[in-house]
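Since the structure comes first, as structure tokens, the remarks are kept for the end.
Here the complex is missing one protein chain, while the rest keep their positions.
Showing chain A:
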Amino acid sequence: MAEPETPRTDRSPWNWLLVVPIVVPLLTFLYNHDEPRIAGFPLFYWLQFAFILLGVTTTTIVYQMTKRKRSKP
């Protein structure tokens, strides 16, 4: 078995993308409104639900982009 190499760094510019889902959900002025409602949900609720999707999307992108290359099956 070939020895897997430990990379020298886990830094990647892609990691900065994760700042977005950490900071955006904390900005209350973005979502602290009742209107417009979608399907009866005030903005406050549907936008914060949408942030879950934002979190999933950004972590998935960063994971795919920073994945270590596997040299063997």
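The rule we apply is simple: a residue touches a chain if its C-beta (ideal position, glycine included) is under 8 Å from a C-beta of that chain, and two chains touch if they have at least 3 such contacts; residues count from 1.
Going forward, contacts and distances are computed from a predicted model.
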item: Name of the absent chain as recorded in UniProt (options "Molybdopterin synthase sulfur carrier subunit", "Branched-chain amino acid ABC transporter permease", "SSS family solute:Na+ symporter" or "Hydrogenase-4 component E"); value: "SSS family solute:Na+ symporter"
item: Chain A, residues in touch with the chain not shown (by the definition above); value: 1, 3-4, 6-10, 15, 18-19, 21-22, 25-29, 32-34, 37, 39-42, 44-45, 48-49, 51-52, 54-56, 58-60, 62-63, 67-68
